[in-house]
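Please read the structure below before turning to the comments.
The complex is shown incomplete by one protein chain, all other protein chains being positioned as in the whole.
And now, chain A:
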Amino acid sequence: MAGRRVAIVGAGMTKFVRRALETGQELAWEAASKALESCEMTLDQIDAVVLGSAPDAFDGVHMKVEYLSPGAGAWGKPTIRGYVGGGTGVFAAIQGWYHIASGMFDTVLVVCEEKMSSCHPHPQAAFNYIFDHTLERPLGPNLLWIFALEMNAYMTKYGLTKRDIAMVAVKNKRNAADHPAAQLGDPHITIEDVLNSEVLAWPVQRLDVSPTSDGAVAIVMAAEHIARRVTNKPVWVEGVGWSLDTQYWTNRDLSYPTYVEEAARKAYAMAGIREPRKEIHIVEPYDPFDYKELHHLEGLLLADRGKAAELIALGIANRDGDMPVTPSGGLLGVGNPIAAAGLMKVAEIFWQLRGEAGKRQVPGQPRRGLAQAWGDLMQVGTVIILGI
């Protein structure tokens, strides 16, 4: 383990909704103040702030994190923005970790916020700017294209069916029914509902996709000597890793997320994990689309290539299975305010390992969990491993 030991000691969040009355600043404030309150800390005990938020284009506010900063407790404090697209939520926690592990700070407040509803007529408008301006934008692409292209490459390579993949959406939306912050939890959804939903960009259908959302999540991180004073249940950061693949996405093997494997291998090495399938008890892989959960389980080396769907089919990935996957309900169920969604996954592992996940609590006193996010132009993997 590099550097000093670092723990997460508190977490808070807002409900995720399609459109919130609250501004981004107000959402950040609600999540940040709840996180501080949860560990009975106040802002004057925080040394530095890490703020994560995805494209400025969603809000139409340039330097969005500076705009958010008053609500995120950043007044008069060393503050940094983390931004690796969808990978931001987990990356922000990694930044919080190295701020403290390095010895630079003892306590860090990590806040991730996203308000996608401001962008009209649809947040997709902001996503059009991720494509190459000369070689791709003249073709009139939309964001769904790249996911549909990747999903088809993955399905075809391994002979997977839409039904194999739809099981992920069903599991996660059902799990989310037990999450008090969820936007799209549904205890009764069936595979047929997913398979019969509107085709958007085949093979992607409406219920294969997470919603657009407004929301914020915050965690408090602390060095060991503080963490032990603040709580009797610190959740330790045991490993972190991140990696970026080439921007030339049409030159990659789209059927396998190599960058997730690279990030996972770094995190496993740091945590001293040799057999991740035995040593990781709960997983929160990034699931903006149902196939992405499977893709990422394979990149995390928690399933053989092309075989992750079997974990879902056999119930191994259920909340009461041998390796619960996305017990929170994930982006598909809780919602997808981009950066906040990634940090929600970190917060879920925190609550699960402390036995505080309520109706979502995974049985058997899990001791170690992994959260992963993914983003930019389908090219970044961010991984954090937490343990008690």
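Assume a residue touches a chain if its C-beta (ideal position, glycine included) is under 8 Å from a C-beta of that chain, and two chains touch if they have at least 3 such contacts; residues count from 1.
Here, contacts and distances are computed from a predicted model.
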Quiz item: Of the candidate names "Zn-ribbon domain-containing OB-fold protein", "protein-glutamate methylesterase", "Fe-S cluster assembly ATPase SufC" or "Peptide/nickel transport system ATP-binding protein", which one corresponds to the UniProt protein name of the undepicted chain?
Solution: "Zn-ribbon domain-containing OB-fold protein"
Quiz item: Of the residues A:Asp214, A:Glu238, A:Glu262 or A:Asp376, which one touches the chain left out of the display?
Solution: A:Asp214
Quiz item: Which one, A:Pro70, A:Gly103 or A:Pro180, makes contact with the chain that was left out?
Solution: A:Pro180
Exercise. Would you indicate which residue among A:Gln45, A:Asn128 or A:Ser197 is in contact with the undisplayed chain?
Key: A:Asn128
Quiz prompt | Among A:Gln45, A:Asn142, A:Ser197 or A:Thr258, residue touching the chain not depicted | solution = A:Asn142
Exercise. For chain A, enumerate the residues touching the unshown chain of the complex.
Key: 11-22, 27, 30-31, 34-35, 37-38, 60, 117, 120-122, 124-125, 128, 132-136, 138-145, 148-150, 152-153, 156, 180-181, 199-204, 214-215, 246, 248, 250-254, 351, 356-358
